[in-house]
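Note that one protein chain of the assembly has been removed; the remaining protein chains are unaltered in position.
We call the chains A, B and C, going by the order they appear; numbering starts again at 1 in every chain.
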Amino acid sequence: MKARFVLRASTPWWRGPLLVGAAALLTILISAIMIRWAGGAPIPAVRYMFISPLQSRFGFTESLLSATPLVFTGAAVAIAFRAGYWNIGAEGQLLAGTIGATWVGLHAESLPRIVGVPLILLAGMLFGALWALTPALLRTRLGIDEVVTTLLLNPVALLIITGLLNGPWRNSESGFPDSDVIADSTKLWIVWPNTRVHFGLALGVVVIGLCWWFVGKMSGGLKLRAVGLAPNAARIAGLPVERTLLITALASGGIAGLGGASEIAGVAHQLTTGISNNFGYTGVIVATLAALSFVGALLVALMFGVITVGSFSASRALEIPSQIGQLVQAVLLITVVCALVIQKYRVVWTIKRSEGRK
Amino acid sequence: MNSVEGVVIASRGGAPSIYLRNITKAYGETIALSDVSLDLRAGEVHALLGENGAGKTTLMKILYGLSQPDSGQIEADGVALKIESPRDARAAGIGMVTQHFSLVKNMTVIENIALASAKTFAIDLARVRAEIVSASTRFGLDVPPDAIVSSLPISLQQRVEILKALMSGCSYLILDEPTAVLGPNDIDSLLEVIRRLRSDAGIGIVLISHKMAEIEKVADRVSVLRRGQVVSSSLANGITSKELVTLMVGEQQSGAEQRQRSASPSQSQSPILVLESVGVTREAGGLSDVSFAVRPGEILGIAGVSGNGQTELVNVLSGTTQIDSGTIVVEGRQLGSNTPQSLMRAGVGILGEDRHASAVHALQVVENLILDCVEKFAGKLQLRRKEMLSHCESAITQFEIKANPKQAFGTLSGGNMQKVLLARLFSRNPKVAIISQPTRGLDVMATNYVRSLIAQASKQSTAVVLVSEDLDEILELADRVAVMYRGSVVGIVDHSEASRESIGELMAGIAK
Amino acid sequence: GGNSGSSDESSESDGVLSVVAAYSSVIEEPWDGVIHEALQEMADAGEITYKYIDGIGYASGAFERAARQIAEEDKPDIIMGDSFGNEESARKVALDYPDIAWVMGSGGGPAEPNFSVFDNWIHEPAYVSGILAGSLTKTNIIGIVGGIPVPEVNRIVNAFIAGAQSVNPKVEAKVAFINSWFDPAAAKEAALSQISAGADIMFAERAGVIEAAAEKGLLSFGNQMDQKSIAPQSVVTSNVWNMRPTVKYILNQVKAGSYTSQDLKDFSMVAKGGALLAEINTGVTGGIPAEVVAKAEAAMAAIKAGTLRVDINEAVPAGSVKK
Partner (left out) sequence: MIDVTEEIISSSLRIATPLALAALGELVTEKSGVLNLGVEGIMYGSAFVGIATAAQTGSLTAGLVAALVSGALAGLIFAFATVTLGVNQHVAGLGLTLLMISLCNTANRIIFTADGGQVRVDPWQPLNFGGPIFSQYWLTYATFLIAVPFVWWLLWKSGLGLKIRAVGENPEAADVAGIGVAKTRYTAIIIGSLFMALGGAFITLAFVGTFTVNIINGRGWVALALVIFGRWTIGRLLIGAALFSLVNAGQLQLRLLPSFADVPFEILLALPFLAVIVGLAISGRNVPYPGAYLKPYKRL
C-alpha cells in the first residue's frame, strides 16, 4: 500500500475546524502520555492546562495578561510574512522596544501621565523599527536573506540589555542587573479594575484591527499582499516592491517594539534580562497557527495565554515538570500546522496492482 | 550509454505500439479527460491538436507518469503497463520534453544528462560526456556538453532536452508545444530532427502544437482533442488545416481578418517613444546601442531568434532592468531613470512575455486587473471595492474574458489569463504598449482574438512595440519590423519590404 | 481549583507545615537546587509537605502570577523561592497575603510584615578556598569563570581572590563571565583560555570549569555544592551553601507563631552552619601539603569563632585582577 496526497478541488468549510480539532485532541493525547510518564494524572492535568484558567476571574485575566505580548508579536510576524518578508527577529525587535521604553521610563519623572504614556509607547515602537532597519536595508538593497540577519540580531539585542543592566542601568538599590522602576507617569493604565490587565491589551487589539483593516481593505494592503504572493508580478505591475518590503519590515519591527514597551510600561515596570519569554519566537508560531490572519493571531495568542497560565497550575498542583507547558505548545504547533495542510488534500491509498483498475 | 544502441535494435525488430485506453482524469470539478483512448505507433509522428485546456498536456503527463489517471490504463503491445512515475515511463521506453523545460538551469549539460542515470555513489562524468558526443552525432543534435544550461539559447536547451530523452533509450518521444518558443529557423531545424528521428531511428513521436503549418509538414497521423475527448483521429494526408480548426473549436467562426493598415498612418506625426543608443551591460548578453522610434498608431515589430536581447529590451521598457547607457524619450521628455513607476507615469504599458510571472495567481481576477493602478481605487479609508468590481465586469464583457471577478487568477486558462492582462494594459489607455509574446501557447481562437485586440489598440493611436518569436504574427501586424541580433538592432524593415526571407537573413546575423 | 483548603486543614491538624516553593530559575540551576534539596529532604522526612514550581522565568508578570496562584490555590503556610529579578512582583504579592510567611532568596532587605530574605552568603568558605588556591598555585595565576556578574556572584569571586592574595600577594586572578547561567561548553572554553594564559588553579563558579581543569590535570574548586564527584583527582574543595539551618529556623518560627519578617543572612553563614567548606580532598593529583590544609582549617575555625571577618565586596571583578 502506498499513500498519495491529492489536492482537493474544494474544501468544505467544516474540514478546517474539524482537523484543527483533531490536532488539538492528538496534542492532548500526546501531552497525556508525557504527563503520565512524568508521574502525573493526565485528565486533571489537561483540565488544569486548558480549562481551569477560563473558570476563574483570576485565571482568565492572567491569561489575557500573558497573551498581551503575543498579540503584538503575532501581529508583527503576520504582517511581515504577508508581504513575504520573513522576519524571524520579532524577539530582538521586542527587546529593542523594551530598551527604548525603559530609557524613556527612567527619564520621564516630571512629565504628566498623558504625555509620559504616549512617549514611552512611541519610544518602544521607534526602537523596534530601528532594530528592524538593518536587516530590512540589507534585504532590499543587497538582496541578503532576512531570515538569518533578523535571527542573529536577536541575541545581540539581548546582549545589549545585559550590557545596560550590568552597566549604567544596574539597579541602584539592589545592585542586581535589573533596572530601576520606571516613572509613575509612564506606567500604563489598568483597564480591568483589580486585575493586572492593562492598556497594552487594548492597544494590541487596536493594532490587530488596524492591521486587518489595512491589509484587507486598503490599497496599501493590496500592494502588500501582491508583493508577498508574487514579487515579480508586483514589480511588473509597477508596484514599489522594495519600498513595500522596507516599510512593512519597519512596521513589523515597530509593532514588536510596541509590544516590548507595553510589557515595560504595563506589567514589568522595570527592565530585566528575562523580560521576554521568547515572545518573539512564539509570535512566529502564533502567526503561523493563525494562517497569517490577524484576528486568528489574536485568538491563538489568547489560547497560548491560557496554556501558559494553565501549565503553571498543572505543574504545581500535580507536581509535574513545568517544561510540559512548552512541550504542549510545541506539539500543538506541529499537529495544527500539519492539520492545516492536510485539510487541502485527500489521501489516496494505492494497493500495489498488477492489473489496471477500473 | 549502450541503451542508445538498444533503441535502434528495438525499433528494427518490430514496431511496438502503445495504447492509452479509456483514460479519465478530473481535477476537482474540471474534467480534463473523459474516456480518452489513443494509439501510438513506432516510426510515426502523431500530432495532437486542441484548444487551450482541451487536455493534451494532461494526457501526455499521464503517459509519462507525471500524473495518475482516475481510471483507464496504458498498454504496450497488449500488455498492461504500470506507469506511476517518470521512472516507470522511461523504463517502458517513453520520453517527454515538457512544455516548460525540465532542465536544471545552473548545471552543465553533462550533469543534466547524467542525472537521469545517476547511481547513488560514483558517477562517471567523463563517460557521460563521451556518450553525449557520440549520441549528438548519431542524432544530428549538436550540443556543447560543458556549457551551463542557463547560458544556452532556448533552441539549444530544447536540443539538450531531446537528447536527454533519446539517451535514456526511449522509443517514444513526447514533445509538448516544442515550437512555441522557437524562431522560424529553429522551427525548421527542429522539424528536420523530428523527421530524422522518425525515419532513421524509428522513434514514435507525439507532437503537440497549435500551429497548423507545422503539422501539415511533419505529421503522419493527427488526433484532435476537444474538451477532454478525442473528436477525430486519422491519417494526416488528406485532411486540411481548415477542417482541423473546425474539429478543434466546433462550428464557430474562426477566420482571422487581416489587419487593415491605413496608408502610412503616422509618418507625419512625431514619434512618441524614442530609444537612443540604449545599452545594458551584462556578463552574458545584454543590449548595446539599441535605437528606434515608434509613432502613435504604429506597430513596431521586434523580431529575432530568442536570446538575442528581446527579453532584456522588454525588461528595460518595463523598468525591471536599469539601462547603463543611452536615453529613453517618451513624448519628447527624457526619462531620468527607467523605473517601472516612471515609465508608467509617462504612459508606457506592458504585457510581459510570461503571463504566469506577470500576475499574482493567488489574488482574484479583479485585484490583478487593478494592480497597476491601485491608487485609482483607493478611498479615504479603504479600497472602493464596488467600483473595482464594476470596472472588472466591464473589462470582462469588453474583452470577452471567461472568468468571474472573484475567481483566483491562477485558475484561469492561458488564453483568459492573457486577456485579463491585456485588459489591464489597455484600460490605462497607454500611449505606448509594449507587448511581448502575446499569443505564445494560445490556441487558434484565442490567438486571433488577441491579435485583433492589438490591431484595435493601434487604431486608437496607441503606439505598439510587439515582441514576438512568431514571425507570421509580426508580418501580420507590424508596420515596421526591427530585427535584433546579439543585443542590438541590426535593421529596421518597412512592412512593404518585409518578408520571411529578408527578415530571416537579418535574424541569422547576415548583415545587409 | 486544585486541592486548595485541604492543605490548610491538614497542616493544622497534624502539625505538618505546608511549603510551596516558587523558583524563578529551574532546579537544575545550583542556586535553586540547594533550596530544593533542603526542602525535599524535610518533606521526605515527613516534617513538611512540599510542592514547587520552577522555571517561572523573568518575563514580565510571570512571577507575580505564579505567586498569586500559589497563595490563592494552595494557601500554604510558607512560600519559599528566589525573587532575584522578580523583586517587585514578589514583594507586592506578599503584602496581599500577610498570613503566609514569604521567605525569599533576594538581593534586597526584609519587608514588613511577612517578607523575609536569605541569600547564599558563602563568601567565607570562598575566602578559605582562596587561601588554599593562593598557597597551591605555582604560576601565581588563578582562573575564575563565573556566570553573570551579579552581586551574589561577585562577592564570592572577590572573596576567593582576596583569600588567595592574603597568603600570596603575587597572585593574579583572571576572571571571565560567560553571561549565562547555563553553558558548560562556553565556561569550559573560557577556562581553557585562562589555563593557556598560565592559570594553574581554577575556580568553578559555573559548570564546565572543573572539567577543563581535570582535562589539563590541574586543581580546581567547586561552588554551591560539594563537587568532588565530578573529578576527584582535581577538586580540592567546594564552597558549600547549606539551606537546612534557614529552613529549620523558619519552620520553628512559624510553628511557634512567632514568625516576623527578617534578614536570614546569618543562617547562610559559617557561624550557623549555613555555609561550609567541603572536606578538603587531599587525594588530588600531587596531593596537598599538610601545612596548607592546616592553614585553611585554621582560617575556617577563626571565621567560626568570629575572629576572622571576610569583607563583602560586590563590585564587578573583570579581566586580570592584581593586588
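Odds and ends about this structure:
Heads up, the rule we're going with is that contacts are C-beta pairs under 8 Å (C-beta built on N, C-alpha and C of every residue); 3 or more make two chains touch, one makes a residue touch a chain.
Small disclaimer: the values here were computed from a predicted structure and weren't measured.
Seen in the complete assembly, the chain not on display touches A, B, C.
When the omitted chain is restored, the residue from B:Leu63, B:Ala114 or B:Met388 that touches it is B:Ala114. The missing chain, though absent from the display, is touched by one residue of A:Val115, A:Ile144 or A:Ile190; that residue is A:Ile144.
Residues touching the missing chain, restricted to subunit A, are 5, 7, 34, 37-39, 86, 88, 134, 138, 142-145, 147-149, 151-153, 155-156, 159-160, 162-163, 166-167, 281, 284-285, 288, 321, 323-324, 326-327, 329-331, 333-334, 337-338, 341-342 (touch as defined at the top).
The chain not shown here touches subunit B at positions 27, 64, 66-67, 85-87, 90, 96, 98, 100-107, 111-112, 114-116, 118-123, 164, 168. Hidden from this view is one chain, which touches subunit C at 26-29, 33, 36-37, 40, 174, 176-177, 179-186, 188-190, 192-194, 196-197, 207-208, 211, 215, 230, 318-320.
The criterion applied here is as follows: only the chains that are shown with their structure count from here on.
Remark: subunit A and subunit B have CA centroids separated by 45 Å (rounded to whole angstrom).
As a whole-number value, the distance joining the C-alpha centres of subunit A and subunit C reads 36 Å. Chain geometry summary: the mean Cα position of subunit B and that of subunit C are 75 Å apart. Interface of subunit C with subunit A (complex): residues 1-3, 20, 51-62, 64-66, 68-70, 72-74, 84-88, 106-108, 148-151, 179, 314, 316. Here subunit A touches subunit B in the complex through residues 4, 7-10, 213, 217-219, 222-223, 225-226, 229-230, 232-240, 350, 353-358, going by the rule given at the top. Contact residues on subunit B toward subunit A in their complex (touch as defined above): 27-30, 68, 71-74, 80, 82, 84, 318-320, 340-341, 343-344, 350, 352, 357-363, 367, 371-372, 374-375, 377-378, 381-383, 424.
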